[in-house]
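With one protein chain removed, the remaining protein chains of the complex are shown where they sit.
Let's turn to chain A:
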């Protein structure tokens, strides 16, 4: 036990004396959660739009008022002719133009139909799409209000309800993802690098010649990272609750236990990587390419798995992060208990045992 404490102490010296690892351990989680929470978002807010109103009558005025009253848009400019659209788009500030046809109110009364053209700047297709959807929604709403005044029959009015994330806040989607990335980064990458470092420096050989058992060496190296990962997980959850008002509907204990399980999965992966890489460089490359990329691209964190081509959907099953994201989304957003996520949990447990099994086999206790 005393040996173990001495070993762990030494490991903490390594971590706290290396600015790079300190940054990855503590700067990264906070920076990532802030970035994803504030900067990278699918929502639109205060988008600048311009109005080209050929009618200037009651109806167009009502619509314009409605749009400018919403927090999504701010009307930046009124223009007079079609040729101006191109000019203002080129300046780049205005993202959409609403073009009301001539005699808007008159047409509405005469033909029950009037036209608005929505022109969006689609250099950023996602934003353009969102803007046009939002404007459409406002118009539909207005349409309905008009129709209520006139008695109309047979209307199908879809009532969409977004459950679990009613405001469609993107931070709800990012927190589980960021948490997964950070735990993967700290647990798998940092451990594999730190073990590879001992190999590279030749100190691993000295440790193996010492009376320490190989598994004591590994546990001693891994332990500080378990500890730091748990702290990181707590920091992320606390930040998301207090800064982003993200709800944690399910049990915090379950969330904690599942996180520890995932940390162990990631550590097992880290040890596995370190057994096959002789230098820190290799360990880092394998971790980045083999772990981080799949976590970001294939885990369902950013891109929905259901819209991937079939082969990628199949591959996504072997990525531990995918299952962990399902688990924590379930606990945080849906408030589910273990009875709904035992399958995913079991898969993670299975993967962990598998990784540890191979590492033990691959770990060369006596070099050759």
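In this text, a contact is a pair of C-beta atoms (placed from the backbone, for glycine too) under 8 Å apart; a residue touches a chain by one contact, two chains touch by 3 or more; residues count from 1.
By our rule, contacts and distances are computed from a predicted model.
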Hidden chain of the complex, named as in its UniProt record, picked from "ABC transporter ATP-binding protein", "Succinate dehydrogenase hydrophobic membrane anchor subunit", "Chemotaxis protein CheW" or "Acyl carrier protein": "ABC transporter ATP-binding protein"
Candidate in contact with the missing chain, chosen from A:22, A:109 or A:201: A:201
Absent chain, residues of chain A that touch it: 2-3, 6-7, 9-10, 13-14, 17-18, 201-203, 205-213, 366-368
